[in-house]
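Of the protein chains in this complex, one is absent; all others appear in place.
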Amino acid sequence: MSVIAPKFKLSYFIKSLTDNIFWIIVLLTLIGIPIIMIVLIFVDLPVHDGELVNPFLAFTMIFHPELAVPFLKSIIYSDFFKIAAFPGFGFAALLAAATIFAERKLLAKMQLRVGPFYCGKFEGILQLMGDGLKLISKEIIIPAKADKPLFWAAPVLFVATAAAFVALIPVAPGWVVADLDLGLIAVFAVIGFFPIITVISSWSANSKYPFIGGIRALHQMVSFEIPLILSLLGVTILTGTLSLSEIVHAQENYWLIVFLPIGAIVFFISMLAELERIPFDLPEAESEIVAGWLTEFSGMMYGLVQLGSYIKLYAFAGLFVVLFLGGWQGPMVVPPFPEEIITEGIQAGPITVQIAGLPIVSQEMLNGTLWFTLKTVAVIFFILIPRGVFPRIRIDMLLSIGWNKLIALAFVNMFIAVGLIYAGILGPGGIW
Amino acid sequence: MANYSQVMLMFGFAVVAMAPALIISRMISPRKRSNPVKFLPMECGQVPSGAGRTHFMMQYYAFILMFVVFDVMAIFLYAWGATLLELEKSTILPIIAFLGIMFGAMAYALNQSKRRDIW
Amino acid sequence: MSDTDSRKQEETETKLVVEKQDDLPKFEKEQSNKITEKFGSKTEIAFVKPDRVRVNVKKEDILEVASFIRDELHYDHAESVTGIDFPTDKEIEVVYHLGSYTDPKLGRQVLSLATRAPREDVPNPGNDSTRLPSLRDIFYSVEFHERECFEMLGVFFEGHPDNRRLLLPEDWADLPPLRKDFKIKGR
Partner (left out) sequence: MTAKLPPGLQLEKEDDKIMTLNVGPQHPGSGHMRLIIKVDGDFIVSCDPDPGYVHRGEEKMAEYRNYITNIPHLERPVIHDSCNILYPYVLGVEELLGLEVPERAKYIRVIAAELNRIVYTLYWLGIYGIFLGHSTMFMWPMGDRELAIDLLEKLTGARVTHSYFVPGGIRNDAPANFEDVCIRQVNYLEKRLRTYGDIFYDNPILIARTENTGILTREDAIRLGTTGTVLRASGVDFDIRTKEPYDVYDELDVHTNVLKNGDSYDRSKTPWLDMLESCNIIRQALEKMPKSGSVRVKLKPNPKGGDDEVYKRVESGRGSLGTYIVSRSKPEPYRLKMSVGSFRNLICLPYLLKGEKLGNMPAVYWSLNYWPVEADR
């Protein structure tokens, strides 16, 4: 008889266990298998050995290692996998979650405290999961006078726009969700959606503090978009292209930050402002306007906005890496795939299996991903640090920085780029 | 063109992936409609007075108007910048003239934006 | 406090007026002498102690005396405004503690300027005879103190521009709480 469960009886416990197992089996059979069927039927199924893989074939393949590898490969190279997992949403969400945890620990170390500590055995590593559980089980309160559809939609749209931004970032050669000719312009187009979502959510909340926060966010994003756009003009001039993948290819020998340090600084500052991070967190300035445009969000809606903003942070850091730090370029550190596995096979106990189609992903891809992730993490680190060092700035200071100083610097950067081209240092005849 | 649709697919995927979070939250979270005060907008513990969204003029509205002009200008510069390598060197001159005009306009607008009473 | 007790105290308090001239601190004595020279019998020096002087005045004369204190004696701000309820006298006393920042000689000094307003048994703050002229035009710093005094004791300050509640809730409908007939529950 414990305090926690005073009516505990072993027989009831075993009964409940068996009950649960029964229901799990029933539900899996009735719901799970049809879902698997539907997925297998509607998802683009690969053609294997001149034969379309139907669901039944796919089932057999999953449990057949020699057939499973090509099948796996076809899944990994499918669009859906790109969107949902690797260069797309899953990867971004994973990095975003890691960023949240790293930020809390990093700030704690800067501020002479321990940070998350109790949840999880090691350094509170499960804190994020705990927070997620808390947020999802909290009540969502929507103000009575709010425009409900818009208010519900705003957090989802925020995450979705951030995800659309992620879609444009190339992680490794060929590994990008949408490899556009006008990638840079598309980036600006996607960034332009964020103020709209902010204003929508703040307008629909029908409350004073979100309203002021939304207007502040509008001013801030609008005034920092011009320096952001202009600071990247130098990159376009030097590389002569707007495609992000080609910009990375152009940086094979020299990273662009070598030639355009001013542009990189301007872009970094504008990035901080677009991300609403301290010192530019005016739209959420909690001591002035409670929580700005997030005031009325509660429970999971707030959680989604946070997730979205950290995905956005990853996307911006990735963009910085792609544009200025050479993207996936870096010395080859990943060892080549051992040939003998393909030629001789794997010795697993009594069985030797020769698997065709290995390696699943190429060496360049692994290497590129490794370097891209390392550089992105470094940039994220630099984005996180100002939060422990700077106070918040005021909106008129922000506007005057954006319009007077950063735009001027962006033009300086542009003329540096033009000068480099015209002097013949870079470009067709230069060291490029 | 398929590439552009992938951006939209990604957008749609995020919507489809994140909406369940809200739905599950709605399902498992408590919902008590006990108190009408609970659903009032945030007013720091007071009963709200006045409309939540009003005619509210930030004094920095001039910057937003400038944005409308300069955003277009910036994109125009991209059209020039992306093809700079193929253009004659003398094409920089009209661009500089263009920038000069824009800078003059911008300086005037910035100067005017310091006047708070124009709005 | 019983009636006889407090009446006796009132008598003793008015008799506090200076008797032993020699022991008194010199500087403070000069200050009080200046006031008595100027106003004579209108004012009454209740006591002169080291660094502390207390002047009692009638409520009709308080503006005049206060301006004199500000202009001639260079006291420039009010440290506190205290209302004291004397139910047995049917009076409420208001004491202004004045200090000075500008005159270095007055750094130690606190001058108490006291006056009394009539008290009504059934108070109706703001509308009854419990009124005093406000010193806000003379000592700007009394603004919030007088507001507090108004809500806590029901003394209406005439000429105060902002006679609203400050600390008490807007719907307070009981007696002014610092009056003696407002009892704490259980005491």
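A few remarks follow.
Going by the order they are written in, the chains are A, B and C; count residues from 1 in each one.
Note that a contact is a pair of C-beta atoms (placed from the backbone, for glycine too) under 8 Å apart; a residue touches a chain by one contact, two chains touch by 3 or more.
None of the values given here were measured: they were computed from a predicted structure.
The undisplayed chain touches these shown chains across the complete complex, A, B, C.
Among A:I395, A:L409 or A:L426, only A:I395 touches the chain that is left out of the view.
Within the complete assembly, C:D76 is the residue of C:E44, C:D61 or C:D76 that touches the hidden chain. Residues 107, 110-113, 208-209, 212, 278-279, 281-282, 285-290, 387-397 are the ones on subunit A that touch the missing chain. Where subunit C meets the missing chain, the touching residues are 1, 5-6, 9, 12-13, 51-52, 54, 76-80, 82, 84-85, 95, 97, 101-102, 107-108, 110, 112, 139-145, 148, 165-169, 177-178, 182, 184, 187. By the touch rule set out above, subunit B reaches the unshown chain at residues 43-46, 49-51, 54-60, 115-119.
To be clear about the criterion, only the chains that are shown with their structure count from here on.
Taken as a graph of touching chains, this assembly has some other topology, since it is neither a line, a ring, a star nor fully connected.
We define each chain's centre as the mean of its Cα atoms; on that basis subunit A and subunit C are separated by 68 Å. Note on chain placement: the centre of subunit B and the centre of subunit C lie 60 Å apart, centres being C-alpha means. The multi-chain contact residues of subunit C, meaning those touching 2 or more other chains, do not exist; every residue touches at most one other chain. Listing the residues of subunit B that touch subunit A in their complex gives 3-4, 6-15, 17-19, 21-22, 24-26, 28-32, 36, 38-44, 48, 50-53, 56, 58, 60, 63-64, 66-67, 70-71, 74-75, 77-78, 81-86, 89, 92, 99, 106, 110.
Put simply, subunit A touches subunit B in their complex at residues 79, 82-84, 88-89, 135-146, 152, 155-157, 159-164, 166-168, 177-180, 184-186, 188, 190, 203, 205-212, 215-216, 218-219, 222-223, 225-226, 229-230, 233, 236-237, 240-242, 290, 295-296, 299-301, 303-304, 307, 395-396, 399, 403-404, 407, 411, 414, 418, 421-422, 427-428.
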